[in-house]
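For this view, one protein chain was removed and the others were kept in their places.
Here is chain A:
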Amino acid sequence: MIGEATSSGGGGKDDSPAAVSAKKNKKPNYSRFTQQELPACKPILTPGWVITSFIVVGVVFIPIGLASLYASEHVVEIVERYDKDCIPPDYRNNSLHYIQTSETDKNCTMTINVPKHMKSPVFIYYELDNFYQNHRRYVKSRSDKQLRSKASEGTTETCKPEAVTSNGQPIVPCGLVAWSLFNDTYKFSVKKEVLNVSKKDIAWKSDQEHKFGSDIYPKNFQSGSLIGGGKLDPSIPLSEQVDLIVWMRTAALPNFRKLYGKIEKDLQANTTITVTIENNYNTYSFGGKKKLVLSTTSWIGGKNNFLGRAYIAIGGLCLFLAVCFVFVYLLKPRPLGDPSYLSWNRNPSGQMN
């Protein structure tokens, strides 16, 4: 690239003789831009500015922290682990067999006590642990194209090893993610009165409308020799398979919750809820826990104190630093921009060294 400058040695490339070009004034035009003199502000970390900024951060962060802690405290959350309790005592040592055979009765009943008043809607989650929905093999094993429309039903290359049936028919929905669909079910009742579980709006509307097609129906699903999880009703299009849609939005972390449904009814304090669980899903093979979660919500989301504490910690630290800096400043101030502090102006005996 640099060579070009001299290549005019190739002879009179610029047709104008040197005399003409010499007369052209090459003086650079003045502009604030080319002289690098654009108006600019020059921030400097003065003690005043630094201390003020810390105080402001402290003053803003501590209330936010308190508010989110408050919100989090008001979220009522019930977490019940059931993977162990739902194995009949006879099968305790052979839970894998229990879950894999179709002969055993998978039903199991638990009671939950509502500690505090839970305002509607009460969200029902299942929580899995040690389940790597973010595993590379797993995440990749799906076909977003296939999910969208009937036309691309056959695009299953990315879905292996759950792409096609043994006779070559495409599996819809294909891939490990769909194959391992969670299929425990929960039924809730209070004093024999059934609590309705609403599945309305548990999946993202955007997914239902654009990601999962309304013309594509489950096909050849869970027809192989190894059943991974839930089955789907072949008469319902994918866009209505809300449980599948929720499941297919893979979790970020190995310990995750997924929305199961909503109870659109207030639950009074000290109510005892009976839950009938159909314990189908195999987490026993990899030692994963299963939990049932009932939770209300707040502006901050679910129950999580971490952020509130973090905010209070950051805010507190800033205030603390502000105070420290004030003290240090009062004890040992330095005049700003004093040329006598310049290294070559310092007294050679050197109080600054």
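Some observations on this one:
Note that in this section contacts are C-beta pairs under 8 Å (C-beta built on N, C-alpha and C of every residue); 3 or more make two chains touch, one makes a residue touch a chain; residues count from 1.
Here, contacts and distances are computed from a predicted model.
Between the names "Phospholipid-transporting ATPase", "Ribosome biogenesis protein BRX1 homolog", "Phosphatidate cytidylyltransferase" or "Large ribosomal subunit protein mL46", the one given in UniProt for the chain missing from this structure view is "Phospholipid-transporting ATPase". In the complete complex, the residue from A:Val50, A:Val190 or A:Leu319 that touches the missing chain is A:Val50.
Contact with the undisplayed chain is limited, among A:Pro121, A:Gly154, A:Gly224 or A:Pro237, to A:Gly224. Within the full complex, the residue among A:Cys108, A:Ala251 or A:Leu319 touching the omitted chain is A:Ala251. Panel shows chain A; residues 1-13, 15, 17-18, 22, 25-30, 34-36, 38-48, 50-52, 57, 61, 64, 68, 125, 127, 131-139, 141-142, 144-145, 148, 160-166, 176, 179-180, 204, 206-207, 210-211, 224-226, 228-229, 249-259, 282, 285-286, 299-302, 304, 306-307, 310-311, 314, 317-318, 321-322, 325-326, 328-329, 332-344, 348-350, 353 of it touch the chain omitted from the view.
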